[in-house]
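Note that one protein chain is taken out, while the other chains of the complex remain in position.
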Amino acid sequence: MGALEGLLFGLSVAVQPQNLMAALAGALAGTVIGVLPGLGPVAGVALVLPLTFAFDPTTGLIMMAGIFYGSMYGGSTTAILMNIPGESASVVTAIDGYKLTQKGRAGAVLAIVAVGSFVGATLAILGVLFAAPVLASVALLFGPAEFFALTAGGLLVLSRISGGSFAAAGFSCLLGVALGTVGQEAVTGHNRYTFGVLELTEGIGLVPVVVGLYGIAEILSLVETSLRRGELVKVRFRELFPRRDEWARAVAPWLRGTGVGFFFGLIPGPAATLASFASYRLEQAVSRYRAEIGHGAIEGAAGPETANNAAATSALVPLLSLGLPFTPIGALMISAMMVQGVQPGPLLVQQHPDIFWGLIASLYIGNVMLLVLNLPLVGVWVSLLRIPVWFFVPMLLIVASIGAYSVHNSMLDLWVLAGAGLVGYAFNKCNIPLAPLVVGLILGPEVEKHLREGLILSQGDLLYFLEGPIAPVVWGAALLVAVIGALRRRRQPEPAVLEG
Amino acid sequence: MNRFSLPRRGLLAAAAGAATLGAASRLARAAAWPSRDMTFIVPYAPGGSTDPVSRTFCAQLEKILGVNIAVENRPGGGATIGTGAVIRARPDGHTIGLGSNSSLMFQPLINRGLAWNSADDFTSVVKLVDLPPVLAVRADAPWRSFEEFMAHVRANPRRVRASVSGLRTTPDLTIQQLNRKAGVQIATVPFTGGGGEALLALLGGRVEANCGFGPSVKGQVEAGNIRILAVFQRGRYEMFPEAVSSVEAGYDVTLPAAYYVIAPKGLPAEVQEKLTQTSREAVATPEFTAFARSNGYTLDPKAGDAMKAELVEYQETFRELLAFLNQRS
Partner (left out) sequence: MAAPTLRTGRAAIGLLGLLLAAAYIAVGLELPLGSADLPGPGLFPLVVGPLLALVALALLREGWAMQDDGTRLDLPAGEEAWRVVLVLVALTLHFVAMPWIGHLISASLLSTAVIRLLRGGGWAAAAVAGVALAAAAEFLFVRLLQVPLPRGELGYWLGM
């Protein structure tokens, strides 16, 4: 079956009433879950996993995909409106998104991000459709040496992503890397820095750290200034939709974000988060408006949010064609298929064309639904800013705590949440950027893992890490970007921190 | 004993009634187990093979007992966090959970300060399934059979690498057991990520072999990218009937990932009896056996003392294996 026939067949599967309902229910539930800080795509899909066992496999997967996309759409909402990213993939969106909200452009950013998410996911679906068999082998090209180059190089390039002085950004980043070493080590299972606390073996969770650093810290500063202001941000409500020039400026970042996201999705790893960071970095480097990025440029929100949706889509390529899960969500989807007696793998397309093509087609339908759903919701989300501070503070404290707790059902994550909140509050006061800490916490464990795997695989040969065409090229590119960035910055003595 | 005929609604109402009586009814409740919804703790994250097997079992047990069973994932610490939560729970039969031979018997050997040291520290309820490890090589590898592979390994000590899903996981321990019993030296390369990366290393030609589990390699086998040389169990494996059994090939290496249902120790006798009896029924339902078959699990029904005896045996095997590993390094 060719791609076009496949898509038509898929559409005929996806428009069956129960599948349409599943997509809609998933999209709606996903949007709500995504908007709540701390509850991201993983939590959303995990929550509905048991439900999907009751449906036929196609319907169950379509519902999961709907939740997944819905929460990706919703995750950026609080980042833009309140500087509180609901998950790590929206951290960079908060930088410019929140600045724009403060300028009264909240509605415009939300609309541009919704359309960007649609563009990214739709183009990526087309890419998956026509190139999946070729692209599947991309994952095979990446071994420990290539992953090490990508993650260590990424750490180098992304650590200065949100400004700040060398020492401030470096400290934040390395603190993240150090926190990433806490817990049971991935390869040997040895416990590090756990001091006998069993719950710490699972490591310092990304969700409680992100929600604490941004959410709790933001709450504390709200509490502090609540006497001075009655509502969250003074918003002018007359302009809910983007101006013509804002639309025009968003097009290039959408396309670039799609490209970056699509590429990262093909490579096993935390694709959506990396893609959003990389897209932001790309905009800083190539956008015509790069001088404005960090101070409230539409590019800084449009690029990353497009990228993370494109990455989420193309991540289905290794999942469906290799049958290997590289993300928690992939593992959940494979688990859902296996319960139903469906074997993911290279033969999925032939053995279960209804699942493969139905899923692809319903991704498309789901995205149309989300766009239709989200544009009218922009007004609703913006009016969240009218919630009085005295109600908003306890509401967010409760929701953030539940979100942090629900990841592992662990009380420890609540203490991590509070601790991260204090660190975020202190760093904000001293102009130390927070985003590098998140980068370090995500990439640190990956760098170590691939370093150790490479050493074991090559039986201790360090030169192994420069073998092959891919690893040296990645290293070269990373060094180049880092050096150019450093030269550019030398003109300003103390770069400002780009966080709200 | 009218519990099987009582409709679910009635039982729920009865439970609600008991609840309003509060503390006074605490003793009465033990007799009428289960008097409220139950919790089943899975010491692993959702996704992977352990979550579905737990949920399928719970769905059957729910039907038999007529109460809701909430499945709760408590991952971490080599499954010791969730397992500890079950063992430390109130021994009233309302909290049970999943255990594996590795989490129950291997972890106490390498981790001090756990809530359990031996099979005496918890109640053995029922054995769910076995999942045997398989040895896979690339389709274009020169070895046509397990014998040829072993001959090559013997001639090239430490040169043949097998990717596994982590140090001291069941696949790693299986290869070490093979090293021990056959006197060979296969180097294991531990990867992470639930076996996905280990398989990717084989597909990408970075290692010579992979030791993993049937369900995750089946897709690649069917697509003709890899071949299964051996399965580490007694007798042929339904998922790959063409693969030779390690025992038939003359190597006594059988170390499956075995999954069990456990409960805290000290359950009231009648609760333990009923829990064991109903769990046995749940494992024997056509739904559960069909699930096990289609996912490459081997059924080996055992309950109570028979299950406990098997765990004691595993502990001995693990102890010997650890001694072998420590003396070699």
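The letters A and B name the chains in turn, as written, and every chain counts its residues from 1.
Criterion: contacts are C-beta pairs under 8 Å (C-beta built on N, C-alpha and C of every residue); 3 or more make two chains touch, one makes a residue touch a chain.
For clarity, every value in this text was computed on a predicted model and none was experimentally measured.
For the chain missing from the display, the contacting residue among A:L8, A:V134, A:V223 or A:L466 is A:V223, taking the whole complex into account. Within the full complex, the residue among A:A54, A:C430, A:L463 or A:L487 touching the omitted chain is A:C430.
Seen from subunit A, the chain kept out of the figure touches residues 33, 39, 47, 50, 165-168, 170-171, 174-175, 177-178, 181, 185, 188, 190, 192-193, 219-220, 223-227, 388-391, 393-395, 397-399, 401-402, 405-406, 409, 411, 414-415, 418, 422, 426-427, 429-432, 444, 448, 451-452, 455-456, 459-460.
The rule is short, and it goes like this: only the chains that are shown with their structure count from here on.
Per-chain Cα centroids separate subunit A from subunit B by 33 Å. The touching residues of subunit B, counted against subunit A in their complex, run 45-49, 51-52, 55-56, 59, 71-78, 80-81, 84, 113, 161, 166-168, 187, 189-194, 196-197, 199-201, 203-204, 206-207, 215-216, 218-220, 222-223, 225, 291, 294-295. By the touch rule above, subunit A contacts subunit B in their complex via residues 46, 49-50, 53, 139-144, 184, 186-189, 191, 196, 198-199, 201-202, 268, 322-326, 328, 330-332, 334-335, 338-339, 341, 343-348, 408-410, 449, 453, 456-457, 459.
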